[in-house]
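Have a look at the structure that comes next, please.
As you look at this complex, bear in mind that one protein chain is not there, while each of the others sits in place.
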Amino acid sequence: MRNPMQLFGRWQVQLILLLSLCCPVSIFAQDADTTASTTEAASDTTPAETPAVTEPEFDTLVKALTQGSLPKRAQTAKKLGKLEDHRVAGIIAALQQGNLYAEKSSDPIVAIVDNSGNYVDAISGEKIAADAAESLKRVPINNTMRTQLRTVLAALNLNDKNAAVRLDAVNRMIADGVDDDIIALLQERQKTEPDDDVRTAITAAVALMNLQSSEQQVRLDAIQILRGSLQQEVRTALLEIATNDADVKVKQQAQFALDSIEDRIAAFRLTENIFFGLSLGSVLLLSAIGLAITFGVMGVINMAHGELMMIGAYVTWVVQQVFPNHIAYSLMIAIPAAFIVAGLVGIAIERGVIRFLYGRPLETLLATFGISLILQQAARSIFSPLNRAVELPEWMSGSLVINPVLSITYNRLYIFIFGLLVFFALLVILKKTSLGLKVRAVSQNRAMARAVGVRASWVDAMTFGLGSGIAGIAGVALSQLTNVGPNLGQAYIIDSFMVVVFGGVGNLWGTLVGAMGLGIINKFLEPYAGAVLAKVLVLVLLILFIQKRPKGIFPQKGRAAAD
Amino acid sequence: MLTQRLLLSDRGGMIVLGLVLLAMVLVPICNILVPETSSLHISTFMVTLLGKFLCYALLALAVDLIWGYCGILSLGHGAFFALGGYAMGMYLMRQIGPRGQYGDPLLPDFMVFLNWKELPWYWQGFDMFWFAMLMVIVIPGLLAFVFGWLAFRSRVTGVYFSIITQALTYALLLAFFRNEMGFGGNNGLTDFKDILGFPIAANGTRISLFLASGFMLIIAYIACRYIVTSRMGKIIVSIRDAESRTRFCGYKVESYKLWLFVFSAILAGIAGALYVPQVGIINPGEFSPLNSIELVVWVATGGRGTLFGAIVGAFTVNYGKTIFTSYSPETWLFALGALFVIVTLVLPKGLVGLFNRNKKVPAKINTTAEPTNSTAETAKENV
């Protein structure tokens, strides 16, 4: 039997990937408190067109909600929840979060405190003057009631127009535990629910309830339905059945279901690990391709490469300082800006120092290391030695929740895509443009290239500028992952060199494979060895790898390479 | 005949060694016999500082031997220095005995702190001075042997070698930061009490350590001189200048590189072992790649390819560092960075080259200067 839950997962992934590529707005922003966002969404999407209920009943109930004993008020809340009024969700959410204020009287003013601290009348929606608000007190609430309110809210959200909100509501019900009332609510909804995902989720919720049934067959059916679910509560419930159920067959089936769930979880963990590896790999790729150009194509060891990345990261920070109100778009400015600034610094380094040292790689290494010290200290003097935090634009924060065990943070996802884009752009530049042609010509035979009219020194400067500019872009990407500080570049420089050595010099594809390979190996070793030891092991492995393939994965062959 | 070959023909070396010997005579006198009120008095702090410089000079000598003469640029020599230092540090830790804060008779404080119950096997034997000194030689030597054997036999040369040596010291840095390694983690080994029964902070001990460093430097210098003036020395220079010619002359280039590398690592280890009791601490920071590359610039500043140049460089740069960091610490990195650039651009023969300008300098410096360099040459069209 094809499992409904599985289908639902896959479909959702596709939809979300599509959406996230079209418009970078997170739908499933995994905030600390999802309730807040869902209720907001609720009030956004259920406009005033909802047929108004009899006003007096709403008014009375809202007022009653703030008075009397807790159990009585809980009953009131339930009643309120049944009214189809768009204000209800806001009020109950406010109560639940302790943002509902009221007078102590039989006909109180009820107010909601909004995010900016203003008091708003819960019934009329008007602002309440500060002096009038003085008599208002917070409406007390306890944990029991909070739970009950959650159910009420969930029921409200269950009728929302937005399918995602409804789905979230069902999942929340499963998480909070289901009772007969909720099951009734869900089954009611099931009849009219248009969305497949929500229907499957409801089926799961019902099945979870049915696990408690006294009839063996009902329990067995429920187990079958829950077989593909990844939710923690389902696993807990199944484990309970698998250990304690009176019926042996049910016990066994539950264990089977659990096993299959564990297998799926393991598979998702593996996927997650691969993604982490690719994510680290994309960071390595970004930092190494600039090096691959200067090292592979020009034969220049640029130890200041890390500091060029640092410059890119600081550019991002500065851009955000200049346009503090446009964080969302700051990256669009920061990327070209970082490319230009780092590129210009690179050209200055090439013209000022490196061009005197061509053909002396060891000297170049030392000189550029000196430059890296100067740049680091300059950053310390200009921006202070402390780390600067770059703000993450909203569309980069949060994570893509694919299912309860697998979620991917947006910044890593975008950096991965960005890394590949930069890689292919560079490939195109080197293959298809006249600069690329000249670069390849000069790198192969400097004298000959000059003889046919290529200005070798100009090409050197441009190539170095290109490599440095890409380092700057890499810095922008890094600023989205870590704090920006003077030592930012140092953390990556050795790894980047390893990538170039691993991949083979002078081959951008090697750099790609090397970066991704090292990233994945690193992340796979981490669970067994810990982050630090994993790094050490990777370095040791690399040294051993060089034994077998001294020239990397994609070596240069031929007479020239043998020298 | 041998004296002629080793010393008399080496004027610069004679001068530098003479100065070291003079310091070894004058410094103890000025410290012990000259009263503190006199302007000629040298404080114990100064003695230790000079002792440290002597260790640095020994380290620079080790780097110069392989870089200046054989063209192998190791960016990981700090690792051998630190390993030698750790071996000495382990001996000094064991000497603390029950005088530690936790008073454990056997375990050093940090192990008690980590709740370790017994001494790890690799700490056994370090309570004996001779064993620790053996390890000062064996551990860096062994690491250099294994690493060098792997690297040289697969013909890893030039910048590739530099990069993987840097990775080596970086890997050790990360490893030694781990508490589980059993070398004190972040804090390293410190709070030493005494060495060979003498209190480590005492004036006499300090002077003895200073003298030991001086003697070691002189012995190492003469040993290096012996190597570079022998036929082996000529072969080493030949490997630097024309590796494949040397190979086709029938020399097994890998073996020469390997043994020279091992010898150099041992010298670095000894330098580290003399350094640790003088500064009183060894921590993973010594493994930092910056340290290793900085000591390369000492050699470059002094003048690579001349043994005494390395000593001159170590003293000059470190003296400069002491002045700079006490005067305005922020500018030190600027100065060091500029030094890297200036030395490579305008002073390829270092300070020594300034004085030797008129004379024929035997060592050829621009070893890799060819019309097109090999890495660029190997780059292919299908990048």
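Note that the chains are named A and B in the order they appear, and that numbering of residues resets to 1 at the start of each chain.
Keep in mind that, in the parts below, contacts are C-beta pairs under 8 Å (C-beta built on N, C-alpha and C of every residue); 3 or more make two chains touch, one makes a residue touch a chain.
One rule holds in what follows: contacts and distances are computed from a predicted model.
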Just by its UniProt name, which of "1-acyl-sn-glycerol-3-phosphate acyltransferase", "Hydrogenase-4 component E", "Urea transport system ATP-binding protein" or "Cytochrome bc1 complex cytochrome c subunit" is the chain not shown in this complex?
-> "Urea transport system ATP-binding protein"
Given the contact definition stated above, which residue among B:34, B:181 or B:227 touches the chain not shown here?
-> B:227
By the document's definition of touch, the residue of B:95, B:205 or B:238 touching the omitted chain is B:238
Give the residue, chosen from B:127, B:194 or B:254, that touches the chain omitted from the document.
-> B:254
Touching the unshown chain, chain B contributes residues 149, 153, 226-227, 230-232, 234-235, 237-238, 241-242, 244-256, 259, 360, 362-364
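Heads up, the rule we're going with is that only the chains that are shown with their structure count from here on.
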So what's the Cα centroid distance for chain A and chain B, whole Å?
-> 47
Note: in the complex, chain B contacts chain A through residues 73, 147, 150-151, 153-156, 158-160, 162-164, 166-168, 170-171, 174-175, 177-178, 244, 289, 293, 296-297, 300, 330, 333-334, 336-341, 343-345, 348, 366, 368-383
Within their complex, chain A touches chain B through residues 295-299, 301, 353, 356-367, 369-374, 376-378, 380-381, 430, 440, 443-447, 494, 497-498, 501, 505-508, 532-533, 535-536, 539-540, 542-544, 546-547, 550, 556, 558, 560-561, 563
